[in-house]
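Every protein chain except one is present and positioned as in the full complex.
Here is subunit A:
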Amino acid sequence: MSQSAAGGEGAPQVLPEGKERQRKRRRRKKKESKTRLVRSSLLLPEVEPDKSKRTVLACNRLKTTKYTALSFLPKNLFEQFHRLANVYFVFIALLNFVPAVNAFQPELALAPVLFILAVTAIKDLWEDYSRYRSDKEINHMECLVYSRNEKKYISRYWKEVRVGDFVQLRCNEIIPADILLLSSSDPDGLCHIETANLDGETNLKQRQVVRRFLELDSEFDPLKFTSVIECEKPNNDLSRFRGYIIHKSGKKDGLFKENLLLRGCTIRNTEEVAGIVIYAGHETKALLNNNGPRYKRSKLERQMNADVLWCVLILLIMCLFSAIGHGLWVWQYGEKKKPIFDVPGPDGKYLSPVLASVYLFLTVIIVFQVLIPISLYVSIEIVKICQVYFIHQDKDLYDEETDSQLQCRALNITEDLGQVQFIFSDKTGTLTENKMVFRRCTVSGIEYSHDDNAKRLAMYQEPDSEEEEAAPKGGTLSQRDSICSHQSIKVIHRSQSTKTHRRTGSRAEAKRASILSKHTAFSSPMEKDITPDPRLLEKVNECAKHLEVMRSHEQPLTHLSPELCDVFDFFIALTICNTVVVTAPNQPRQKVRDRFELKSPVKTIEDFIRRFTPSRLTSGSNSSSSSSLATSKSMHRFGLSTLSSTSTDSTLLKLEEKLAYSAQMNNNGYSSQQGKMAVGGAPEEGELRYEAESPDEAALVYAARAYNCSLVGRLSDQVSVELPHLGTLSFEVLHTLGFDSVRKRMSVVVRHPLTDEINVYTKGADSVVMDLLLPCSSDDPRGKHQKKIRSKTQNYLNLYAVDGLRTLCIAKRVLSKEEYGCWLKTHLEAESSIENREELLFQSALRIEKNLHLLGATGIEDRLQDGVPETIARLRKAGLQIWVLTGDKQETAVNIAYACKLLDHDEEIITLNAESPETCAVLLEQCLQCVESKFSNTIDGATGSMTVGFTPLYPPSSSVLSSLGLVIDGRTLAYALEPALEDKFLALAKRCRSVLCCRSTPLQKSMVVKLVRDKLKAMTLAIGDGANDVSMIQVADVGVGISGQEGMQAVMASDFAIPRFRHLEKLLLVHGHWCYSRLANMVLYFFYKNAMFVALLFWYQFYCGFSGSSMIDQWYLIFFNLFFSSLPQLITGVLDKDVPAEVLIAVPQLYKSGQNMEEYQPHMFWMNMIDAMYQSLVCFFIPYFTYYDSEVDIFSWGTPIITIALFTIILHLAIETKTWTFLHWSSCIFSIVLFFFVALVYNASCPVCHPPSNPYWTMERLMGDPMFYFTCIISPVVALLPRFLYRTLQGTLFPTQLQLGRQLSKLSPETRTQLLTELNVKETICQTRLFADSFSPSLGSNASDCYKANNQSTPLPTSPQTRESLFREHAKAEHKTNQTVAASPPGAVLYEENKLPSSASSMERSMGLHEIRCGTSEVESLPVGTTFPWSSAVDQADFSLLKWITSTPLFSHIGTVLQVSSSSLQNETQDSMCVLGSSLHVDFKGLKEESSNNFQDKMKGTPTDHCKNDNSETTFL
């Protein structure tokens, strides 16, 4: 989708002068409030009427700091008090200052709150200081600003740049502000920028000088700039800029985003540019886009907050109870006989019982405040930061190749990783590499299978898998060299990036961008070295030869045979129908400057040669390479004429060499070819590099280059193509209609240099392009031929899709001058309009992209990333539902889904394709019924136009769920997501093991995620790599970005960024699980600890007349949580591992504990509370009875209690700790030692301090008392006995999965491996058995296969078909062709009929997707549940499939249903909806050899797994 984001940028703005007037007429009413006026700052002040207004504009100083030295304290405190907990604790602390209620020494009570506030403040201060330093560095970067006094550009700091200043930038400089481009050293007024810092896209983008300034003859002089620029107010939309420039003369020019240089980008390929600053500093688009870190609240935290509220409630109850108790206690003594220990108020009067209880209420709130854990929030923050640190440090999440590691962008949702239930994944770039490799193509109806290319690709797999070998093989040496050279470049590049990143204000982003540019800047050899298909290569050469002959004989091109013509055009289209920028290797980011003087179309090659002049070669660093290029070209051209006759041979020779050493090929056909053909051994120049906006484009250009049709240069209005025999042809590019996701295609309008015709080359999704073809009559032979070509191409397209290739159709249209002129008029209007320009351009594109002539189609492979199938399998075992949401077409998506084991061949697939909301509703209803009926063990649910190949024999069990897959296309998804249907859709999807949404838009993606998140209340994780996934990533609970090929938008929006999809496995299964279990345990422990501690005080209230007295010294009371008991729990929260990583990976099922919230269920809070109550009772009453009626004083009695409590709390943690490292040991010991140390020092420090407790010598005396030790030993034992016993019994009698996993890790490695193997075998057996029971590898035919095959030979009637007729046809055809087809796995595949490969010329293409008539609900039931003797069925000649189905008892239901539905079908003719079962395993060979009867042969070619193969064989025999 990067295409959509950046597609239009390269579009040249060819605006003839005459159109200016039109534009002026459409001048819109300006609204002062919505626009900004920018004038030159060089103008004298009196020329500026509204100076006051200008001062409002932001200067370029970057200030990301939050505080100043003065404002820090108040502002930081203010921010901290936004947290409710802080307010609460400060309130409590302040309450202590009220004498009537104070419980502690007021100053002391403030201490913990101040401590926590201070820690946070110091953290904030440090962060702010580092921001300040980086700001300072950026602000003091220098750039050239025009000075009025000096009359030249002088160096200034960035911070001094103001709006209206003129800035001059040189190559590789970073743009300091948003600048309107007014002049460029480029003769075409172009400027290339790299936006990696902004969006991570590393390709170069073109920017253009404002039109009128381009036409200036003299050099741009800022002093003469008197125009006023009116533009939008600053906004954060990177892809939009609108405004106009008003010249002194009153003329206006429109300004577009092509004219704007954005802050943070880097100037590339352009010597010098100058412009006026439009937005500066914080008003630049880059900074407006730079949002702060995101704050998400994790699920666990939400649950925790609920429990904190419970704690508040408990606290209030306890306080109320105490208050009432105290009231009664006071009341019982009456007015008269006041006891001597009841102290009256300072005025000597006793409080009334009511007033006393009110005061006491407040007092006990202070005393019991610990119940609301003050340190909980701080502790959780610390633990999460440490967890993030450890995730970050995991070397398994580091990708060697890209030198990138996992990045946590959200610090506070680590534990959510352990609770994910749904994964929503993008496909391209996420599951796949997004490294597009050209695989095969079809031109003019002939398929070129590129077998050698496939072999070559297979060879790349091996180095992938074998990691790195010590010494590179001889063959790959050259590759490595080239890689090395890239790296040296990257070093420079990176050092630039590290400097540049700061402008955008965010460090991490820039770092990532630099990695990214490192590995995406240039394609890997795998993508570049394409082995051409010999047949096609021959044709290309032949064609070129013809052309050469024709050129020399001045013959018109039409004499070429149509096929060769198509071949030629096909490659021209591949080469030029894109926005690829060519760069030379030795000068990174330098555009190849082989520009030739060209203002009018070139008629002939001679003309061309005449015009060839090196004068426009740019001077400077890259001139040498360009001139050498030019030289070699001229040499080449000379050589051509002499060598033309032998070139074919040499090419073939070359080809053979390539096949032999395909891995050795340093780069490509281009350079080697060049080397061979250039007579005189011209110095071999470095290869050209192609920088494309999307990898597909590059792949196609590289493919064309393999056929010697290389793109050698691209300028805004001209593309140079190097052709065999013909030399360099320059196409004048008239328009580029960029890719967008609505049109799903892009086009270029060029003037053909050979024919001087105006050609439109269109490249786009087959579904779209096929509908735009020129309708051809079936009458004339040419038209018939065309039709045949189309249907063949469509066939191949389908096969490509089935093979998981990305398909693109290439088409061409020849425009007459008149047509073009007519279109041009409207187009220019559209281009020049300021309002809804996009819309008009879109319309305009629609007008020219029609009546196309199909040239061919390409299949590009997007290889799966390493380990994707395994990862998906494990994640699924872990109980995660994986939904794939992709923009790809259905067939491609389905096949990738099979390839990555998302869909299983033994899985039944429900496919939903509906054309209207009504059908969608019906369909959903039926599917639901089907699925539900399955559970009631009946199959009568299979009704209507929908068939599901459910098995009646299959026992209803939960595992049934896992055998369903749902495939839904974008349009149906749109209907299904409507409020009326979403519940049904969800109900259905919930039951499916995997869901695949094809052709979905970014918005739909996010809607799906939102639906699941909100309706199912499930934890969702969205993973994606492109801009189209951003909304989905933002909506999901956990957003994961893949820092891959497609820029940084996804990463920017994500919470976690990982280098590869496979890293998700460890991230979720290990780290997610750990983080969740650690944090859950810690939170529970926290509640327990505080409750237990507070309960001690509460019990004491019964023995002190509910007076709010505490037996524990206030120092212990206040610092207990902060110092004595905090460290062990932090260590455990950070480092505890309930199950070792190996086991978690080996047994993914353990992940389910997190999903089910097993570690922290609501009842566990209460269990912990009850346990805390019990433990506190023990810890209170054992000392109570021990010291009952003794001479013990309060604090000599309280100190043992707190000691016991500390022991109990730490031992409790010890029971809960699963892994003991020396850190755990030392933290526990440290805590206890710290307590005694502090107590001893404190108790010996000051005889008169610390009123009222004055614990002088208490601890010292206690430690000399044996009773103290006896009490301290028995109490924790008694307190922890129940929990210890419970844990023991649970571990023995009802072990949880996690405990089993833990036990597994205890076993010796051999035993463990053995057990795990057994486990897996068991699983497989279990599956296979179920599978065998239910699906009984139903041999028989893959009905759709047959169907497809039939269609090739049997024309289908065009009229709407009923199912019966279709089946009959089908069966008949089957018999006729006697085609034995591969076994079909049970399952249902929906197939839109018009998508089926059909050679039937009667099939109207124009019906297309929009008006499918014949496709009305095909229902096909597949043999499932029984072993079906297909061969016999085939033998029975006149047996219709339907009859067979109905005759089979098991399927009688379906049969009837089918009949019923067939009648109902008639009503729904318009809304096509089709159903078919099965996954398609079609192999290309098999289809080519249509007559082949050999089943075994077919099976070999079938890309199913061997198991499948065996299954089929057995059954067949």
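The criterion applied here is as follows: a residue touches a chain if its C-beta (ideal position, glycine included) is under 8 Å from a C-beta of that chain, and two chains touch if they have at least 3 such contacts; residues count from 1.
Here, contacts and distances are computed from a predicted model.
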Per UniProt record, missing subunit out of "Cell cycle control protein", "Interleukin-21", "Elongator complex protein 4" or "Cdc23 domain-containing protein" is "Cell cycle control protein"
Of the candidates A:74, A:187, A:339 or A:1162, the residue in contact with the absent chain is A:339
Among A:157, A:398, A:842 or A:1236, residue touching the chain not depicted = A:398
Which one touches the absent chain: A:688, A:1096 or A:1182?
-> A:1182
